[in-house]
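Just dropping this structure here.
All protein chains but one are shown in place.
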Amino acid sequence: MSSSSAPQGLLSTRGLSLKFGGVVAADAIDFDLMPGERLAVVGQNGAGKTTFINICTGYLQADGGQVFFDGAEVTGQSPRAITRRGVGRSFQLPQVFTEHTVRECLLLAASSVHRRGGGFWRPLAQAVDADEVDATLELLQLHTRAHDLAGALPEGQRKLLDVAMALVLKPKLMIMDEPTSGVSTDEKHGLMAVLMKALDERQVTSIFVEHDIDIVRRYATRLAAWIAGRIAADGAPDEVLRDPVVIKNVIGE
Amino acid sequence: MDASLIVLALMDGVSYAALLFLVALGLTLIFGVMRILNVAHGSLYAWGGYFAATLGLAITQFALPAWLALPALFAAALVIGGLLGTVLEFALLRRILDKDPILQLLVTFAAFMVLEDLQRLIWGVQPVFVSTVVEQLGTLEVAGVTYTRYQLLVLPLVAIAAFVGLRWFLGRTALGRQVTAVTHHREVATAMGVNTHRVTWLTIALGGALGALGGALASPTTSFTPGIGADMMVLSFAVVATAGLGQIGGAALAALMIGLARSFAVYLMPELEVLMPYLIMVGVLLLRPEGLFSTVAARRI
Partner (left out) sequence: MASLRLQALVAVLVAAVLGLTLSLPWLKTPVLLALSNGLAVLGVIVLIRAGQVSFGHAMFACLAGYTVAALGRGWHLDALLLIALGTAGAALAGAVIGVFMVRYRGIFFGMLNLAFSMVLFSVLGKFGGVTGGTDGLRFDRPGFGFVVMEREGFETALLVLALALAVLAGWAVQRYFASVNGQALAAIKTNETRLEYLGISAKRVFWGGYVLSATLCGLGGSLFALTQGLVTPDMGYWVRSGEVVFIAILGGAGHALGAFIGAFVFEFVKLYAAALLTGAWQMALGLVLIVMVFVAPTGIFGLMERRLRGQGVRA
């Protein structure tokens, strides 16, 4: 397939396949995500959700198939290259700089896109647009812990920091792997509301892996259910959640 | 290069490789069970050699039976290796298990420094060379080349015995299997009820004894001076790195490879002699950093 006939979506895959030993982690997946969508991804552990994300963001190499982002083929490119094209990602296990403070983590993230110049000599805080950083800190309610070490944060706030670091990159697409796991139930909804509002304001398309069906119903415009490396159901959340296959294999009852 | 030189180079290489293997074996065993590179291992080699020489001199001085000379070498190794190994394990190694890897390495480096100075205080700076055993065993002729029985027979035989013995110990004895378990996964071994402290101590004593044995067996053919421990440290490390950290069979092959490369270099291009082990090490690390005979992937991006 030549690049001139690349799929039109923001993120697309064609025939994406990957096998680990005997396990089929990705089974010839064809997928298209349009700008502005809020896609929730559900599936049991091991169904291939994170594998799919890992391949799309360049962390894993697929055995076959292609990945397209924003009109260009990105198959086989590194996470760094794909990030630079406009993809932000947060992880199931939050990936932060444990020996840096919360604010420093964000400043570092910002340094890859919001440089002010001065290169070699300017201290980090002055070489980067700190307004963006402080705004993101407030948005995710981390400003009270701005000067604490990231490694000392409780799990929930570490998760938020992880999301914040991706958000500060001002990506076109945010991929969040279980963004609210580890956050207390009464805070989950408040957080998702704030997060989704921010993403909408900035016209950021999002994919989020979720286990909480309430959150899915509330915030997703589309739902894809993963079973054994394939997308078993894909469409409006209410419809997908009524699909008997989904109910049996993913949600359980 | 004519046939007799080739035979000579072969015999040189094999006898040298035997010594290298013994020392490398000790180093790789200790790394396997503790995941710490013991920089003081070279000191065990040096002390083994010095002490063996001391025993040899004592035999002559006190007019003890001459046949004791060869067994004395092994006794020296056992005493020094077991003793020093135990001291190192008890005083240092077991207490740094959960520390930053950089600090772990430095503690063993500091131990090396202490042992260097102690060695100098005990045995002085004059070269120590007691070759009684070699003279006792005499020479023999192989393919027209005269060689010492000691280097041609004793050294390789001991190396082979050590290799076979260790394989048997690790594979066939209960204690040996415990050592293997601790080497592969410390926490799991503890959970299974293995006394990891005791196993670790024994392995370190064994590893230390092997290092000291290398030194003791080298003493009849080598002049021991300050700094010889440091030389052997980096050389045995080259063997271990080439084979892959923790690889036993691999260490034998790597020792042979490096021993032969070195001995042939001596006859073909002498300037390369000292260079060969490190050229090989660079080559292996650039192409296959986990070692030639390892099954684990290296920390490389």
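Letters A and B name the chains as they come in the text, with residue numbers starting at 1 for each one.
Just so we're on the same page, a contact is a pair of C-beta atoms (placed from the backbone, for glycine too) under 8 Å apart; a residue touches a chain by one contact, two chains touch by 3 or more.
Computed from a predicted structure; not experimentally measured.
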{"item": "Omitted-chain contact residue, chosen from B:A110, B:V142 or B:A161", "value": "B:A110"}
{"item": "Sole contact to the chain not displayed, among B:L118, B:A143, B:M192 or B:L268", "value": "B:L118"}
{"item": "Interface residues of chain A (partner: the chain not displayed)", "value": "57, 59, 78-80, 83-84, 89, 95-100, 104, 107-109, 111-113, 115, 119-124, 127-128, 151, 165-166, 169"}
{"item": "Positions on chain B contacted by the hidden chain, ascending", "value": "37, 39, 92, 95-96, 99-103, 105-107, 109-114, 116-118, 120-121, 230, 233-234, 237-238, 241, 245, 270-275, 277-279, 281-282, 285-286, 289-290, 298-301"}
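The criterion applied here is as follows: only the chains that are shown with their structure count from here on.
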{"item": "Centroid spacing, where centroids are CA-atom means, of chain A and chain B in whole angstrom", "value": "52"}
